[in-house]
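For reference, the structure is listed below as C-alpha cells.
Only a portion of the chains appears, each positioned as in the full assembly.
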Amino acid sequence: METVTLPLGLDLAAVAVGAIFGALVALRRDLDLTGTIGLAVCGGLGGGVVRDLLLNQMPVALTSGSYLPVALGTGVVMLVAHPQAQRLDDLLDVFDAVALGLFAIVGASKALDAGLGSVSAAAVGVVAATAGGVLCDLLSGQRPYIFGPGPIYGLAAAAGSAAYVVVERLGASIPIGIAVSLVVTVGLRLLAVHRGLSTPVA
Amino acid sequence: METVTLPLGLDLAAVAVGAIFGALVALRRDLDLTGTIGLAVCGGLGGGVVRDLLLNQMPVALTSGSYLPVALGTGVVMLVAHPQAQRLDDLLDVFDAVALGLFAIVGASKALDAGLGSVSAAAVGVVAATAGGVLCDLLSGQRPYIFGPGPIYGLAAAAGSAAYVVVERLGASIPIGIAVSLVVTVGLRLLAVHRGLSTPVA
C-alpha cells in the first residue's frame, strides 16, 4: 500500500472545530477565562495527542508549530467575540459532530500509515474522535457524554472510522474516503440528535 | 537475567476477564449498547494500554490482531447472552479480582522484561492492574473505586505484583510466579470483600 498522508489542513481544521467545541462547552458551564482557553486547547488537541501517544509518536501538536497557536487562537477569538460566540451555542452539536468526523478520519488514516491492521486503525480513529470530548467533560467535572444514555455518539464515530478504513483498503482516493467517512459520522450523529435516535439500553 | 515472556494466553485471558468485568459494570449502571461494548473494551484493554504507554511501547492491543477482537467479542457475547450475563453479576467481584491479579502479573513481567528495577516493575504491575477499572469508573461517571474507603483493593494488586517480582528475582519458574502472585492478589481481595477487611482510614 502506498502511504498517502492527509492534507495538513484537514488536521488543523479538526483542531479549530474541536477548539470551538471546547470553548462552547466552557462558556455553557460558566467556566472562567482560563477554563475557556483551557477547554479550547483540550477539545482541539486532546484527541490528536491521545492518538499520537497510542501510535508511540511524539504528539504532532507539540512538534509542529501550527497546532497550539490554532487551538489557543481559537480559544482567544471565542473569548473576545463573546456575544457572537454565544450565538454559536445552538450549533454546539454541529461543531461536535464535525470534530468527531474529522478526528475519526485523521486518526484512522494515521494509524493505517503507522502500519496497523484495519480493526486497530478503526479503533484508533474512534479514540481520536472521542478523547477530546471526554477530556473536556472530565476536566469540567461532568459525567462523560460518550457512553450515554443518549443519542448515538460513539457508534457514529465507529461507523465513520470503519468506513474510512474500508474505503482506503478498497483503494479509493483520499478525497473519496474523507467524503464518505464524514457523511457517515456527521450524518449519523446529527440524525441521532434531531430524531432522538439512541442505541437501546442493554 | 534471561528474558522469559509470559504465554500470550495469559494476557488474552486477562483481557477477556477484564472485558467481562467492564460489561458487567455497564449493565449494572444501565448504560446502553455502545456503553456496554465500550466498557468491555476499556476494562479489557485499558490496563494493558496504560502499561505499554508507560513502557514507551506501541500498545500490543493495537499491534496484535488478537486483543481487540477478544475484547469486542466478549462485549458482544455479554450483550447477546444478556439474561445469562446478568446472572454473572454476583460474580462481579470475582471477575474483578481475577482481572486485577492477571494484569498485575503481566504488567510486572513486561516491566521486568523492559529492564526496569524491582520497585518500578511492581509499580507498573499495580497501574496495569487498576487502570482498566479506573477508566471504567471515570467513563461511566463514578467516583473511582480504587482509593476507597472500602475493602482492600489497590493493596491486593500491590502485594501480588510485588510477590511476582520477588519470585521471579529468586529465579523460580514462570508458572510458580504466576501461581503465587495470583493466590496473593485474588485471595487477599476476595478475603477483603467477604470479611469486609478495609485498610484503616488514616
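When the chains are written out, they are named A and B in that same order, and each has its own residue count from 1.
Heads up, the rule we're going with is that a residue touches a chain if its C-beta (ideal position, glycine included) is under 8 Å from a C-beta of that chain, and two chains touch if they have at least 3 such contacts.
Keep in mind the model is a prediction, meaning the values are calculated, not measured.
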Shown here are 2 copies; how many are in the complete complex?
3
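One rule holds in what follows: only the chains that are shown with their structure count from here on.
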Could you please state the distance in Å, as a whole number, between where the Cα atoms of chain A are centred and where those of chain B are centred?
29
Residue numbers of chain B touching chain A in their complex, please.
26-27, 30-36, 38-39, 41, 49, 53, 56-59, 61-63, 65, 68-69, 79, 82, 138-141
Report the residues of chain A in contact with chain B in the complex, numbered from low to high.
53-56, 111, 116-117, 119-120, 123-124, 134, 138, 143-144, 146-149, 152-155, 198-202
